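Shown here is a partial selection of chains from the complex, left in place.
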Amino acid sequence: MTEAGDEMYRWARDLFPICRSITGPGIRQTLDYLRDLVPGLQCHAVASGTRAFDWTVPDEWTIRDAFIADETGRRVVDFHNNNLHVVSYSEPVDRWLDKAELEQHLYSLKDQPDAIPYVTSYYQRRWGFCLTHAQRQALAPGRYRAVVDSDLEPGVLNYSDLIIPGEQKEEILLSAYVCHPSMANNELSGPVVVAAVARWLLRKKQRRYTYRIVFIPETIGSLVYLSRNLDVMKKNTIAGFVPTCCGDDRAYAMIESRNGGTLADRASRHVLSRTAPGYNHYSFLRRGADERQYCSPGIDLPVVSILRSKHAEYPEYHTSLDDLSVISAAGLQGTHECLCRTIDLIEANRTYRVTVLGEPQLGKHGLRSTLGQKEFPKQTAMMMNVLAYCDGTRDLISLAERIDADALECAAVVERLFKAGLLVEVSENGRPQSQ
Amino acid sequence: MTEAGDEMYRWARDLFPICRSITGPGIRQTLDYLRDLVPGLQCHAVASGTRAFDWTVPDEWTIRDAFIADETGRRVVDFHNNNLHVVSYSEPVDRWLDKAELEQHLYSLKDQPDAIPYVTSYYQRRWGFCLTHAQRQALAPGRYRAVVDSDLEPGVLNYSDLIIPGEQKEEILLSAYVCHPSMANNELSGPVVVAAVARWLLRKKQRRYTYRIVFIPETIGSLVYLSRNLDVMKKNTIAGFVPTCCGDDRAYAMIESRNGGTLADRASRHVLSRTAPGYNHYSFLRRGADERQYCSPGIDLPVVSILRSKHAEYPEYHTSLDDLSVISAAGLQGTHECLCRTIDLIEANRTYRVTVLGEPQLGKHGLRSTLGQKEFPKQTAMMMNVLAYCDGTRDLISLAERIDADALECAAVVERLFKAGLLVEVSENGRPQSQ
């Protein structure tokens, strides 16, 4: 049963060929596709030259063609064969060079001779070509024509967002980046998972919290987004997630927020440790994507990253090998389920206090067998543990961890006890909440 | 040397045959016996129908006879052979049934075919018989007469208590339950150990703290007791102990209070980890007896349970196999000594501060050899460690744990240093206490 996974995989397959970068037509095309999936998604444009904290939005890059041709005119490296062949943000060039000079503009990986590396130069004007090491070694001596048919002109940086309202103004952030060209796990998995979770949220009958769905180019996009939305995000964000490299099926992982211990950390950790017990728990020292900005000092949003195989660790990372064979419907589905469970947990995460002194007489309330025997069912033990630790000091996650139970199973027990009048919700200031 | 143990074992042997339940003649007879052992013990009666938090005191149960007879009139199950044969609180019945109908009222244990299980139905009117699985399988097809000659009428619930006064009004609670019929470890061990500790306390020349000795039926008894004494117990109780399943000689164990870290937890843990290093330390999730009520949210007394083999874990638990062969004089003695040491430790648990700056010159005070040599005795090292850490911030237990020493041995060293004027007691607000 990977219905959601199959759907996400199809979206990734559609988006794979587009040559994305941090600006330009590729990212716009990608955001248009996502808007069709997620009704209500708003596309925004920010002019080149706009400041975002220590950064400035660069010129817009348009790439039409790029190749290296030999003296016979044969294209030995051709952008039309693979988007990764051109260094992202390459400035225009059309020159004949001898091989030695050309080498200054070539990037390949000796250790992965069949992989085209992914290289960028957003903030320094350069041009360059990426190719497999095998291709590079096959280059004969002689002269070559290097052509990059690109524009680097003032334009805009684009991103999209959507606020899905809930009963409370407190927000949960879901952020994916859409600037990587033609790589699947990093990074089409994040966008398609976030799109699927957004659709699931839109279908939900009841949402306690408000959700902020964000599709941006990495780094400059999150900085721009934060510089325009910082106040409201600092005020309202109770948890945030950056799913990335989350489409393969080799592992589960999370990266803690900068100082750890936030609601996002606690909920993710609980869900992952129960549903994927051998998952990799990384400290923020191992960060890599937009959580770097969301968690930076002074911004300090409670954001974690959710992954399968971590960036910079799986062999295909940032190369042409990270293609559609790396991800799978099952891999995408697993991440989707983990995120939905985590969100369900945060939605259910309230603090309760038992309404009677001493243990309640569960038999009288129809919640337990009236027969006293040597053993009683696990369900009864869990109910009694919930009652013992619902003292108004622990939210659902803490309660579940204290009694070594699954928090969503606890939520079901809490629901029964609440209906029996044995639990009352406690507001943050310690008094029972008016219902 | 198990003099105290031999005595406790004799008491258990005397009490074993009585058919106790949470109300009725059996528990009254037991409380009478204990009153003879513990002078001053007061017996109390609470009317059926009295509310205690979420509970109501049930009708009083009197059992005279109970049997299953076959068509020839032969008793195939007979209460007079073993009290456990009748489900506790069985309502009266005298009926002929065919075997299939009778089976609805029978309880046996497939996995322990020679054990009669212990079954109760205090709050739901039922009748039933408990028998060995071997007996059950030997029942021939045919008709049977089931007779329970019992009363279930408004009456009283009984319990006993005794306040043994000390210099301070702060109390230490010792609570045992006396509602189990004809089982030895669970539960005659608790009552006889508490009786012996009460007698030891009464013999003591000096008691810093007040002691509250309580004998009650389990659960409903502690709830009734708490509902009548909650204010004074919440105000004064500094530590409490529920000894249970504490008469065998297979292990030592304690169950922490609900949130742990109370004086009762700290003292018990210290004594057990030093006198029974391999003891089992259970969290409150593994609770089972009246600590469930004493520690419940809003009551929150600092109460731990002291055990040998834990309830629901040793094989004879809640069956007829839990007879006098399970407990021993040595087993009871061990629990008694552990409790007395724990009480001695709490009595000695004061906070001291050294009176001089720098190390005292111990040789001058006659507390150390005046010869400086390569090695000095362990006793000197311990004295110097006591002095180094008696800085007014640690009570005796913390001090002992900080310097990795036995707290009662520390108490002896502290006594010597106190007499030499090198230590002064510190009151809770940090100033030396006037003596």
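Things to note:
Read from first to last, the chains carry the letters A and B; within each, the first residue is number 1.
The criterion applied here is as follows: a residue touches a chain if its C-beta (ideal position, glycine included) is under 8 Å from a C-beta of that chain, and two chains touch if they have at least 3 such contacts.
If you're wondering where the values come from, they're calculated on a predicted model, not measured in any experiment.
The complex is a homo-oligomer: every protein chain shares one sequence, and counting across the whole structure file gives 3 copies, of which 2 are shown.
In this section, only the chains that are shown with their structure count from here on.
Computed centre separation for the pair chain A/chain B is 54 angstrom, with centres defined by C-alpha atoms. Within the complex formed with chain B, the chain A residues making contact are 353-354, 356-361, 363-364, 370-375, 384-385, 387-392, 403-404.
Against chain A, in their complex, chain B makes its touches with residues 52-55, 88, 107, 109, 117-124, 126, 219, 222-223, 226-227, 230, 258, 284-285, 287, 292-293, 295-299, 312, 317-319.
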